[in-house]
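For this view, one protein chain was removed and the others were kept in their places.
On to chain A.
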Amino acid sequence: MNRILLLVLVLLMQACSEPEEVSKEVAPVVVQLSAARLTHLSNSYQFPATVSAVKSVDLKFEVSGRLIYESLTEGSQVKKGQVLAKIDPAPFQRKVDESRIRHEDAKRNLKRIKDVFEKNVASQRDYDDAKSQYSLTKIALAKAEQDLSYCTIRAPFDAVIGARYIENDSLIRVGDTLANLQDRSKLHFTFEVPERIMTANAGNRDVKATAHIIGQEDKVFDIHYVEHKTTPDPITQTYGATFALQGEATKLFYQGSRAIVNIKGNIAQAQALAIPLSALVGDRDSGFSVWRFDDTQSRINKVDVKVTDIQGNYALIAKGLNEGDKVVSAAVGQMREGLAVREYKASY
């Protein structure tokens, strides 16, 4: 009896009113919709580059001696022909003088022997000797004069002095580097391009490239393609590429500084559909779906899409949607198949 009572008690607690068979038509849910838009695909890359001058020359003396003059302020600009440094010319001047005297002596001697030879007094041998002596002393004189001229170094082209390695009054030996001159009419940007990008863009010269120095993101300059290596670096397997900058802007860059090169390739007007990232939901497996709005029925359906890239807050869709298709882009977690919806329109 008590068991029956208990049973009754338990049953009572579960007792229920009959479920009402009312299927109310639920009012459409207001949702935010976004249209899938076509966007141009531009593949842009960024590389760290090294800046180098188009031409960089080391100045060296071809003669030895004491430096008596230098005008080699690092970073200064020099014109072609401008005197940059001088070695004490005195020993060379003396050499020239000496050579000249010898040469004049040889000249006179030759003249004398020639006269005598013409009168057949001197032998043919004496005459030949005098001729040789004359030529030799002439060469010696020319050499001495050239050495003298080597005492002065002039700018070989319009340049910027990149570095100075000697001090005034120091003794210079042949072959010592005085300074480094850079041709700043152009600047080269060299950087390493990964194999993948290289092959993907093989033959493509239609690129827009810009460069800026690290830390100066606001000063951006256009640069153009110059050359690229076709053998990769043995370690990194990347290819060196060189772009150049011309014009006044070159003055703002220094050789060896680190720059960032941005390259944008316009790949044949490639386009992709972009939808807001917030519209994406997971599909049954590991892919993506979106809730597509069916405007004839004002309902939403789940459509599988393939995401190829994310740019900012947008996802690029490869397939599954057409241009202009509207997708739900907010509260996607609360949507469900066939839900009746109404588009949210901001009221002004």
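Here, contacts are C-beta pairs under 8 Å (C-beta built on N, C-alpha and C of every residue); 3 or more make two chains touch, one makes a residue touch a chain; residues count from 1.
In this text, contacts and distances are computed from a predicted model.
Note on the omitted subunit: UniProt lists it as "Multidrug efflux pump subunit AcrB", one of the names in "Multidrug efflux pump subunit AcrB", "AIM24 family protein", "Substrate-binding domain-containing protein" or "Nitrate reductase subunit beta". The hidden chain makes contact, of the residues A:82, A:132, A:146 or A:334, with A:334.
Among A:82, A:168, A:204 or A:308, only A:308 touches the chain left out of the display. Across the interface with the omitted chain, chain A contributes residues 1-3, 5-6, 8, 10, 12-13, 15-17, 19-20, 23-24, 26, 30-32, 44-48, 50, 192-197, 214-215, 217, 235-238, 258, 260, 277-278, 280-288, 307-310, 312, 315, 330-334, 336-337.
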